[in-house]
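In this view, the complex is presented without one of its protein chains, the others remaining in place.
Labels for the chains are A and B, by order of writing; each one numbers its residues from 1.
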Amino acid sequence: MPDAPLLELRGITKRFGEVVANDSIDLEVAPGEVHALLGENGAGKSTLMNVLYGLTSPDSGEIRFDGKPLRLRSPHDAIDAGIGMVHQHFMLIPVMTVTENIVLAAEPHNGPLLDVRKAQEDVRTLSERYGLAVRPEARVESIGVAQQQRVEILKALYRSARLLILDEPTAVLTPQETHELFQVVKALKEQGTSIIFITHKLGEVLEVSDRITVLRRGKAVATVTTAGSSERELAELMVGRPVLLRVEKGAAQPGDVLLSVRDLVVHESRGLEAVRGASFEVRAGEIVGLAGVDGNGQSELVEAITGLRKPTSGDIVAEGHELAGHGARTSFEAGVGHIPEDRHLRGLVLDFTLAENLGLRDVRHSPASRWGFLRPRAIAERARRLLSEYDVRGGGPTTRAGSLSGGNQQKVVVAREMSGTRRILVAAQPTRGLDVGAIEFVHQRLVAVRELGVAILLVSFELDEILSLSDRILVMYEGRIVAEHTPDVSESVLGVEMMGGRSAAAV
Amino acid sequence: MTALDRIPRGARGVAIMGIVVGLVGLELALPPLQVQAAAIPIVLGLAALACAIWAISRHERKLGLWTLFVAVVATAFAIWVQDQSDTSTSLVVNSGLFAATLVYATPLAYAALGGIFSERSGVVNIGLEGMMLTGAFFGIWGTVWSGHWEIGLVVAMVSGAVVALVHAVFSIHLRADQIVTGTAINFLALGITGYAFIDIYGSNGTPPSIDSVPNVNLPGVDSIPGIGGVFGSLNLMIWIVFALLILTEVILFRTPIGLRIRSVGEHPRAADTVGIPVYRVRYVCVILSGILAALGGAYLSVGFVGSFGQNMTAGRGFIALAAVIFGKWRPYGAFGACLLFGFANGLADRLQSVAGVSPNLLATLPYVLTLIALVGLVGRSRPPAADGQPYVKG
Partner (left out) sequence: MTDRIKAWLRAKAPAVLLPVGTTVLAFAIGGLVVALTGHNPFEAYKAIFNGTGLNYLLPWTSAEDKDFAALNLQQTLILTTPLMLTALAVALPFKCGMFNIGGQGQYVVGIVASIIVGTHFAGLSQPVHLTLAVVAAALAGAVWGGIAGAMKAAVGAHEVISTIMLNWIAIYGAQYLFELNGPLQGPLRDVPQSSEVADSAKLPAIWGVLQPLHAGIFLALAALVVYHILINRTVFGYEVRAVGHNSEAARYGGIGVSRSYIATLAIGGAFAGLAGSCDVLGWEFHIVTNDIAVSQIGFIGIAVALLGRNEAIGIAFAALLFGGLQVGTSPRALDPTIFPPQLAGNLAIIIQGLIILFVGAQLLLVYAWRARRGRRAEAPPTTTLIEPTGA
């Protein structure tokens, strides 16, 4: 490894309100090195890279590039310095061609006019040099995701990037395309470009990187050389040993199958397969935990079950009703409650009062309304009851939902979905953003509801939550259920499977 | 490439050829040629129809449908023209009609070009009507005050820029709803120009015989049959709008600046991440739209009518907006739409005096056509992706 590092990050700290996204992080990247940045969701990877690319400025810390300190006020400065970034959500303009996207803001010109021919030539040259096959005249909206990614990479290389940041590049690729990407990475490395490779997939990290830095809850916990490391070691570093919130619960007494999913295939908005044939069952009185890292199809699976997305094929049967392809109301009326993973997007109408939000699903029925007219007293009474039962702080039935804290907002959602006579509950990230007390409360509620015979599907990125609550654990990876366990399975086994590790047998 | 190679063979080329053939059939029936044999437009119409079917069957659906439309309408119109008596046809359809088309289309075109700049950068501009009216008034005022039409035009441009600046500040910086702001601009322009008009010129109106923008007389062109009468002595501002049309097309689609403007309108965050100053680009484009729309209004008052009347633009700004949509936010397309609307308007005037067809009914034509375009019967009319959304940095 050459002596002088190309990039040094020292003591980078960044806060958003009370949350410390980056806590005094140090990072070093040598020229021609592929350095992986590994961590779970919320570990702070994206924030760190936004700092490095000039999209955000750090509260404290220093960046040194080529030995010289670097002040970044915008991505423009980062680009000028030689740092390029390929975002997870592409920054490409769909209606423009590959060439136009690549040369934007650095266009070759002939007097006042665009020199389209030279631009295309430049693109072709660059493309051949690095082995990134693209069609220069094609419109970005008509090419596949893998090619779009190559365009993004070329965009950075066109601006003479010496350090390339790849943010979760394989999230959108098939295994074959991933392999091709790794070839490209190796080619870039040989040409002297350094690469920061952000990912949560263990196998890839071991295959392509030289060194690995692991982030956990905002801190850089370790930097290891790839050669000497293993999946187990990395998984442990990533997941750590958090306080396990063990919940008191008796043994499960599972009854009839209430929710059955068979061979489900769901495509997501860009046309990729997100769920690739998943099958499982949830019985009354049991909590089935679905473990997995974000982006492996869980969101789409949940959307399909709750009627927010039409599956391509497969069956979803809830208490005898076929749900696949029908809307949210059908799902709800079949008895499926849904705690959505994004309460701001879906779970709540922030401008509505708490009472109104509590009625979001059943406003058409008694007691909330009669003959089309709302019954505000009944609504308020039910709200008062639920708010006190679920210990929601920060307001009463007439308080605007947006003025509550995140934790209390989530309690409102939970209160709505867990009350009533629904026998199936899909809980997606139910404790996201909550403090310990609130988390404990939600967990107790989930168990209580289980005792009443409700079938619960718990989808969570938090392993300890899965482990402490589930009666059965399924692991989801790349759209498939790859493993099933009893709750006494070890974290590291789960961690490895979640990251696509060895025991990748489809169930 | 030899000349033979340039003959269009693909389905697209065939469709275009069909449109041309149909229009030729029509032109032959019109004065001054006035071929009376009905066979000619029918044969040409059938040929155009054949082209349409060929194109459609080869998946060139949109253009093929247009060819079909032109084939049917042009042939029907040609036969109708032949039916009319000699004198009445030439009263309706003559070089005067085409000149009237251009005259009516020109203020629309100015405003439409302005609208295209604004919307391509992502700022909806409903206030084109107000900006046109402002230019109309201040153009006259400037001309009367200075005695020269050139100064009048400059004053009009400045006034348009000022109004547009208000729209820009409220829409871009204060991130107010762009449609509400545009509506406010229309009200303000109406009130301010009306107030100033009454206050300064009273009930007598603007003085007669104001210096006006001259026509450009091209010697010798008059004698060319058919088109000569049209292009022989067009107003200077019409020639300017032709030039601006080409300039706009080139700037937006052939220069780096145009690429950057369009990127801001499609995906401002992507543009931001490569260092393009999104706010600055939007400000410039909105102000430019004000200047152009004001010029369009000034042409109306200083170049054509010679005076100002309250609310003299009478909704032309909205027709210009319709033209932008109908032309799919492209300069040539919008200009074509302006010509179409101008033609309908000129035809309406003449038909009213000759055949008594209601001008009001024909006046609905631009709007009906735009509605059809909106619904996508002639292909999706899709605005720039980020049109109307305020951009928040960071």
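Here is the rule we go by: contacts are C-beta pairs under 8 Å (C-beta built on N, C-alpha and C of every residue); 3 or more make two chains touch, one makes a residue touch a chain.
Since we're looking at a predicted model, the values are computed, not measured.
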{"item": "Residue among B:Val21, B:Ala111, B:Ile126 or B:Val286 touching the omitted chain", "value": "B:Ile126"}
{"item": "Selected from A:Leu206, A:Val349, A:Ala378 or A:Val493 as touching the chain missing from the view", "value": "A:Val349"}
{"item": "Given A:Pro112, A:Pro175, A:Gly327 or A:Pro367, the one touching the chain that is not displayed", "value": "A:Gly327"}
{"item": "Listed residues A:Ser369, A:Ser405, A:Ser468 or A:Ser492, member touching the removed chain", "value": "A:Ser369"}
{"item": "Chain not shown: contacting residue from B:Val24, B:Ala176 or B:Val216", "value": "B:Ala176"}
{"item": "On chain A, residues whose C-beta touches the chain left out of the figure", "value": "306, 308, 327-329, 332, 338, 340, 345-352, 356, 359-361, 363-364, 369, 372-374, 376"}
{"item": "Contact set of chain B toward the excluded chain (per top definition)", "value": "126, 166, 170, 174-177, 179-181, 183-192, 194-195, 198-199, 203, 310, 315, 318, 321-322, 325, 356, 358, 360-361, 363-364, 366-368, 370-371, 374-376, 389-390, 392"}
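What we mean here is this: only the chains that are shown with their structure count from here on.
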{"item": "Between chain A and chain B, centroid-to-centroid distance (C-alpha), Å", "value": "48"}
{"item": "Residues on chain B engaged by chain A in the complex (per definition of touch)", "value": "250, 254-256, 259-260, 262-263, 266-267, 269-276, 385, 394"}
{"item": "Residues of chain A that touch chain B when the two form their complex", "value": "55-56, 74-76, 79, 85, 87, 91-96, 100, 104-107, 109, 112-114, 155"}
